[in-house]
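This report concerns only the one structure given below.
Every protein chain but one is kept in place in this view of the complex.
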Amino acid sequence: MTRDDAAPLGRCTFLGPAGTFTEAALRAVPGAEQAELIPATSVPAALAAVRAGEADHAMVPIENSVEGGVSATLDDIASGDDLQILREELVQISFVLVGRPGVELADVRRVSTHTHAWAQVRGWVEANLPGVEYTPSGSTAAAARALADAEPGSEPFDAAVCAPLVAEQTGLPVLARAIEDVTGAVTRFVLVGRPGPLPAHTGSDKTTLTVPLPDDHPGALREILDQFATRGINLSRIESRPTGEGMGKYFFSIDLEGHLAEERVAAAMGALHRIFPGVRFLGSYPRAEHRPVAVRRHTSDDAYRAGRAWVDGLLAR
Amino acid sequence: MTRDDAAPLGRCTFLGPAGTFTEAALRAVPGAEQAELIPATSVPAALAAVRAGEADHAMVPIENSVEGGVSATLDDIASGDDLQILREELVQISFVLVGRPGVELADVRRVSTHTHAWAQVRGWVEANLPGVEYTPSGSTAAAARALADAEPGSEPFDAAVCAPLVAEQTGLPVLARAIEDVTGAVTRFVLVGRPGPLPAHTGSDKTTLTVPLPDDHPGALREILDQFATRGINLSRIESRPTGEGMGKYFFSIDLEGHLAEERVAAAMGALHRIFPGVRFLGSYPRAEHRPVAVRRHTSDDAYRAGRAWVDGLLAR
Amino acid sequence: MTRDDAAPLGRCTFLGPAGTFTEAALRAVPGAEQAELIPATSVPAALAAVRAGEADHAMVPIENSVEGGVSATLDDIASGDDLQILREELVQISFVLVGRPGVELADVRRVSTHTHAWAQVRGWVEANLPGVEYTPSGSTAAAARALADAEPGSEPFDAAVCAPLVAEQTGLPVLARAIEDVTGAVTRFVLVGRPGPLPAHTGSDKTTLTVPLPDDHPGALREILDQFATRGINLSRIESRPTGEGMGKYFFSIDLEGHLAEERVAAAMGALHRIFPGVRFLGSYPRAEHRPVAVRRHTSDDAYRAGRAWVDGLLAR
Partner (left out) sequence: MTRDDAAPLGRCTFLGPAGTFTEAALRAVPGAEQAELIPATSVPAALAAVRAGEADHAMVPIENSVEGGVSATLDDIASGDDLQILREELVQISFVLVGRPGVELADVRRVSTHTHAWAQVRGWVEANLPGVEYTPSGSTAAAARALADAEPGSEPFDAAVCAPLVAEQTGLPVLARAIEDVTGAVTRFVLVGRPGPLPAHTGSDKTTLTVPLPDDHPGALREILDQFATRGINLSRIESRPTGEGMGKYFFSIDLEGHLAEERVAAAMGALHRIFPGVRFLGSYPRAEHRPVAVRRHTSDDAYRAGRAWVDGLLAR
C-alpha cells in the first residue's frame, strides 16, 4: 500500500527544546501547523516515544549537526523495534546572537550556547566580542530560553547564540545575524514513524537500510556493493558502524538512490536478505534534493519485466 | 512445461557416415534402438535437417573431436533459427585398426583414415607399421566402409583406423585395438531439437547460452560474469568467438551449472536479457557427469522465495 | 625511514580540559609521563596547534565518544595541511559520580555533566536520583572542576558525572562508580603529528586514508574497493563524508588492515593515486587490538617479489 500524503502528522516529537534547528525542520513539513509539537530531551527519547506510541512521528538530525545526535540517530534507528523514515528535510544552518532586552552588542560580556555552536562562531566572536566569557548550555535553544525566562536584571549571561527560529519565538532582540564562520552549511533531518505503508514513489527517492556483518566475512562489503552495482543502483551514503557489542563487530548503514517499489531496488533488497538475513529496511522516501534518480535503460522497470517475461516464455513453451 | 523423457526420438540425424563416434553417442541415448538414424555429411547439414523439420533430433560433437566440427557446431547453433540442446553424451575415444579380409598386421602397406585420427595414432603407426603409406578419407567410418564395400582383391588400401562401432557394423577383422597414442580421451556430444519444453530439472544440470557483444563495450565480459557471480552460479565453459561479421565482432558461448527452472538461473538469464537483448538460450539439460550442482544456501530456491516474500511484505504493509 | 619509537612525545595537546577520557588515552602512551600535556578547547584547536608547530603531537577521539568530536576529527585531518596518525589507543568508557565534600548520595539534588554523558547515565540517575535537577557543562571534566574550584558552600550543584581520571586529579569524593547504563563501551583515540617517518611495521598495523570523489563518478566506490580486494586487503572502516563544499560532494574515509611498507598496501595506494590523484595518506600505525593482520600467501611480500622477478626475467631474456 502507499502512504496517504495528506494524512495528518498527529503528535510529533523532535529533538528539543523548542526553537532548535530540528523544530525548524519539522515546521517545514506540510501540515506541521495542524500538528502537536512535543520537544524531547534527546534523539533516543524522541524515537522511544514513537516506538511506545506516545508520539506518531519524530523529527531527528541524520547528518552533521550543531545539535549532535547524528551517530546516535543512525544507531538507535538501526537497533530496537523497527521504525520507518518517511521524509527528509534540509535546513540551512545560520546563527543569530540574541541579547537580553536593552543590551547593546558592545556591552556583551557573557555568552551562552551549545558547545558545538560555540565552535562554529569562534571566529566571529574573537573578532567582535574579544574576551567574552562563555557558558555552555544543553542546546542552542536552551541558552536563549534561559535568557528570555530570567527575571529582568538577573539574567545568567548577556547574550545567546541560537537559531533564527528561537529568536522569533522568544521575541529577544537580535544583536547580529549570520555570525557563523563558514556560510552555507546545511543539515539533514528525517521524519520517522512506525512501520506502515511506504510514501509513494516519486522518481526522486532514497532508500535507507542497515546490514549487520557476520563475523569473519572479509568480502562482505564487496558482496553488498556487487548486489547494487549489478543492478545499476547508486549509493549516496555508506558508513561502517560499530555495533556496540564489542570491537570488531560492525554493521553498514546505507542510503541508495531509488524506491523499494522499483524492480531493481526490490531485487537488490531481496538479494541482500538472502545473503545477510539481518538486513533492515528503514524506509523509501522522497529525496530532499529533487533531482530525479538516473535509471539506465537496462535497469528500468520495463527492462525488468521484459527480462522476466522472456524467461517465463522459455519455461512455458 | 517439462519435456516427457519417454518421448520417442523419432527421426535422428548425426554427423555421419554410419559408424562414427557421433553415432556411438547417439546409440547411448535411451530409446535410440527405436529411432530412425540418418547420417548427415556435416554438422551444419545435420542441424539444418532439424531446423527444416526433416529430422526431429540431431547428435553433433561439441568438444574436441577427431571428427572435427566443434567450432562449427557452436557457431551454427548460435546463428540461424533457434535450436535447443536436450542432452549431452560423453564417448571414450579409442581406435581400432581393421584390415581387408585375410590380411595380417605384418602385411599392411597402405592405411586410410581421417587426418585427425591419423594424427592421434602416429606414434603407434611408426612403432608398428613403419613406412606405411597413408590415404586421407572424409571420416574414420568412410575409410572402413570403403574397405568393406570394395570388390575382394581391388581394395584401395589394406587397413583402416576407425571407431570400434564401425568394426562391428562392417564385420571387418580387427588387427589391433586401442592404438591411440594418448589413452583416456573423451569427446562430448549434444542431442539437439527444435525449441519446446525443457528437460526436467534433475539437480545436476547445465545451461548453454550465447551472448553477442555490443561494439565498443570493453567491460562486457565482466558485466556478464558479475551477473552470474552475484547469484552464486559457476561456469563450466566460456569462449569468445568471432561472429563472422568481421574481425573484432565477438559473441560469448557459455555453459553454466544449473537449470533455467531454478530461481538463481532464471534471475541471471533475465538480467542478461535486460543488458544484452541478443542473448540466446540454447537449453537446460542433464550433465553427462552426474555430480550434483553445488548450490550455496543463500542462492537456493528457498532463499530466493524468502527474499521476495520479505520485500513483498514490506510493500504490502 | 622508520620513526624512532623511543622519540620523546614533547609538547602534547589533547581535547581538554584536564581529566577527560582523551587525557586518559594520552596518559596510556609510553613516555607520556615525560611529556608536557596541554589541554585544547576543541579538536580543531588541538590539530591546529600541531600544524602550527605549537605542539608536537595531539591526542583526539576518532570513534563514538561522549566528548564528541569524531566527525570533526576525521573532517579536520582530511582537510588543511597534511597530518600523520602515529598511534591509536582504546579507552574503556566508565563514569563515576563525584560530589562536593561532605555530600551523601541521598542528598544530591543537582547534577552537572556534558549532555552526551548525561544521556549515557539516565537509567542509573532515574533509579538512584529521581527528580534530580540537571545543569549542562562543556565537558565531563569541566563539571567536576567547577565543583572542585567552587568556594565551599557556594557550589553551583551537588555532584558531577565524570571520568575516573578527573576524580583522581581533583580529589573529590566518589559517590558511585560505573554508573553507565551500558557497560563495556570503548572509545578509540589517535595520536597525531606532522608528516615524517612512519612508525615501524609490526605485522598488526592499520593505514588510514581519504579519497575525494570526482563529480559524477557513480562507480567510484566499487573502483576503490576493487583495488583493495584484488590485492587481498581488508578494510576495517569506511565512511562517505560530505566535503562541506555543497550537498552531493563526498569523500571516503577508510582504514585498511596493513602497513604502507608492505608490498600489497604500497601497490594499492599507488593504484589509488593513479585513479584518484587527490587521495591522502594519513598514516600507517600499530592497531590498538594486537591481532596480527591475516595475509594470504599469494599477497605476501614474498609473493609480490616473486611475481615481479618472473616478469623481469621475461623482459630480460
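Just so it is clear, A, B and C label the chains in written order, and each chain counts residues from 1 on its own.
Going forward, a contact is a pair of C-beta atoms (placed from the backbone, for glycine too) under 8 Å apart; a residue touches a chain by one contact, two chains touch by 3 or more.
Owing to the predicted nature of the structure, the values given are computational and were not obtained by experimental measurement.
Under the touch definition stated at the start, the shown chains contacted by the missing one in the entire complex are B, C. Check B:7, B:105, B:119 or B:150 against the missing chain and you find that the one touching it is B:119. The chain omitted from view is touched by exactly one of B:8, B:196 or B:242, namely B:242.
Among B:22, B:137 or B:284, only B:137 touches the chain that is left out of the view. Touching residues on chain B toward the chain that is not drawn are 42, 44, 63-64, 68, 70-72, 90, 115-116, 119, 134, 136-139, 142, 182, 184-186, 218-219, 221-222, 225-226, 229, 234-240, 242, 244, 246-248, 289. Seen across the whole complex, the unshown chain contacts chain C at 1, 195-198, 223, 226-227, 229-230, 260-261, 266-267, 269-275, 281, 298-299, 303-304, 306-308, 310-311, 314-317.
The working rule: only the chains that are shown with their structure count from here on.
A rotation of 180 degrees, rounded to the nearest 5, superposes the Cα atoms of chain A on chain B.
Computed from the mean C-alpha positions, the centre of chain A lies at a distance of 24 Å from the centre of chain C. Computed centre separation for the pair chain A/chain B is 60 angstrom, with centres defined by C-alpha atoms.
Multi-chain contact residues of chain A, defined as those touching 2 or more other chains: 226, 229.
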